[in-house]
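This is the structure I have questions about; it appears just below.
What you see is the complex with one protein chain gone and the rest in place.
When the chains are written out, they are named A and B in that same order, and each has its own residue count from 1.
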Amino acid sequence: MMAMTRSRRGAGHTRDIFQYLEDLLPKIVLAPTAIAILISVYGFILWTAYLSFTKSRLLPKYDLAGFVQYIKLFSNDRWWVASKNLVLFGGLFIFFCVVLGLLLAIFLDQRIRIEGAIRTIYLYPMALSFIVTGAAWKWILNPGLGLERLMRQMGFADFTFDWLVNSEMSIYTVVIAGVWQSTGFVMALFLAGLRGIDDSIIRAAQVDGAGLPRIYRKIIIPSLRPVFFSAVIILSHIAIKSFDLVVVLTRGGPGYSSDLPATFMYAFAFTRSRLAFGAASAMMMFFAVMAIIVPYLYSELRRKRYE
Amino acid sequence: MNEERLPLLSRPPQEIAVRVVVYGVLILVAIYFLIPLIVMILTSVKTMADIRSGNLISWPREITFDAWKEAWGTACIGVACSGVKGYFWNSIRIVVPAVVISTMIGAVNGYVFSKWRFRGSEVIFASLLIGCFIPFQVILLPMARTLGALGLSQSITGLVIVHIVYGLAFTTLFFRNYYVTIPDDLIKAARIDGAGFFRIFWKILLPLSTPIFVVCIIWQTTQIWNDFLFGVVFSAGDSQPITVALNNLVNTSTGVKKYNVDMAAAIIAALPTLFVYFVAGKYFLRGLTAGSVKG
Partner (left out) sequence: MALLSVQNIWKSFGSVEVLKDISLDIDSGEFLVLVGPSGCGKSTLLNLIAGLERITAGDIVIDGRRINDVSPKDRDIAMVFQSYALYPSMNVRKNISFGLETRKVPAAEIRETVQRVAEQLQIEDLLHRKPSQLSGGQRQRVAMGRALARDPSIFLFDEPLSNLDAKLRVEMRTEIKLLHQRIDATIVYVTHDQVEAMTLADRIAVMKDGTIQQFDSPQQVYDNPVNRFVAGFMGSPSMNFVQCRVVRQGAGCALLLDTGEGNAHTIPVGGEERRLDQWIEREVTLGIRPEQISGGSMNGREGSPVHELKSRVRVVEPTGADTLVCVLINGREVICRVRPEEAKGPGDVMTLMIDMSKAVVFNPETGERIV
């Protein structure tokens, strides 16, 4: 192809020093952030990983000890409870948020006159800290003075609601509070997705004689697939990181029946001064998140490449 | 949906029924979302005697703001008994610098990533993005150690630094996605006109950036004010933000439980972000969806 000789880019570059610095400017500007992230994200992850392979307790010891912490982790009853709770909580949390969010979005998309007000009300929980939400629901679900008292005073004399202090049910209180907080957000995502659907497709279906429920089932909901995907990814992320809500609502209790990996990690790493053990649990959380995020990002990137 | 604008009553009965159901459900759900707030407010203005005899939504026999005064100034949290006001102030001292600095750095970063790309810049951007996703548990221990080594453990300054560092990914993402929509030709024209890196940013991009600044500031303010994890790990005692203080108050195991004070304190903690939400709600929403529909 290039059989002929190309003339070289002139002998001797005559760019002056200012030009050179100017070209370097973008990189200089980015450098602090790049370094900060390199250290505080990647460096720290490596540090925690290293720590998880040691036997550190109160203070870090840097002699490697193999997988001993991980073995201890997997034989730890509380860790299993926490992991099981995560699956339970995560599954219910995602399920209800998505189902309710979708339903509300569909209803809200029906040209409601008070849409603005309704949307504002549905979304304000997102502006609250999980601590505030947890504090409120801790009071509402208070055994004795909360929901139970209300129902009894309304006539349901035998109503009991002691989930907060019931080891079987305590994790479900976290689900209730979490769903209350995050449904609005999922609804907003779905609403945006619904509004992004091309009207002409729906009109074509109506001309073809399809009724509204059929149109929803066959056309609209399938085209919301990317939104489902995003919503599930984000909700999983929130679920895995859930810490605040459990701390304020149940403190992981009674005992450790409503523990989650995040509270587990905090308890062992900070309260109980078992650094390496806590580090191992943190790394497990990290791997769980990566197992979800990495395939998602990969598929997103591939999609972009082919668009 | 394509519906004709007929007056409600002259539409076919099935349609009226559907509309009634839709409105009904939406309003019921709205009440469900509002109830915790209503309960919080009601509880905070009752006396403890009232609370013990009434129920969640019973109207107060007398409305009193004593619980509020106590929550603000005299409630015992941890070892101190001076209410949440000190911690409220702490949160402000944390939020303001963290938001301002992370936003400013994010803006310039976003500028570089969108208009001055170089070999490797996309890799750096991707690494930055991945940082958004990590569970923070995995950096708590090293960060605690680092802050200790710098003499900043359990200080407001330390918390501010932590929030800045981990907020950079989001702020950069916001600005980069926004600046990408500004035509590159504008930058080319400015370069031909002789403007350099900073002049272009200052004179051309910044004047166009107000919307994204608002979104970013609202998002960061909400995130940092509502944070609990960093607060509980990296601060203690006098330097704690209000979220940590609230949790301590609500979960205190000593003394008599004062639910009205708890609720008043919770509302105080929620006020700033609620205020921001109601005043600038649509920007808030834009921030939520912009951050999640990334790629």
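Details
Convention: a residue touches a chain if its C-beta (ideal position, glycine included) is under 8 Å from a C-beta of that chain, and two chains touch if they have at least 3 such contacts.
This structure is a prediction, so every number in the text was calculated from the model and none was measured.
In the complete assembly, the contact with the undisplayed chain comes from B:G194, out of B:P12, B:G151 or B:G194.
For chain B, the residues in touch with the chain missing from this view are 183, 185-186, 188-195, 199, 203-204, 207-208.
Methods note: only the chains that are shown with their structure count from here on.
On the side of chain A, the complex with chain B involves touching residues 22, 25-27, 29-30, 32-34, 36-38, 40-45, 47-48, 51, 60, 104, 107-112, 118, 120-140, 142, 145-147, 149-150, 153-154, 180, 184-185, 188-189, 192, 199, 202-203, 206, 212, 230, 234, 237, 240-241, 243-244, 247-248, 251, 261-262, 265-266, 269-270, 275, 278-279, 281-283, 285-286, 289, 293, 297, 300-301, 303-304. By the touch rule above, chain B contacts chain A in their complex via residues 1-3, 19, 22-23, 25-27, 29-30, 32-37, 39-40, 43, 51-52, 54-58, 105, 108-109, 112-113, 116, 118, 121, 124, 127-128, 130-131, 133-143, 145, 165-166, 168-169, 172, 196-198, 222, 225-229, 232-233, 243, 246-247, 250-251, 259, 262-263, 265-267, 269-270, 273-274, 276-278, 281, 284-285, 288-289, 292-293, 295.
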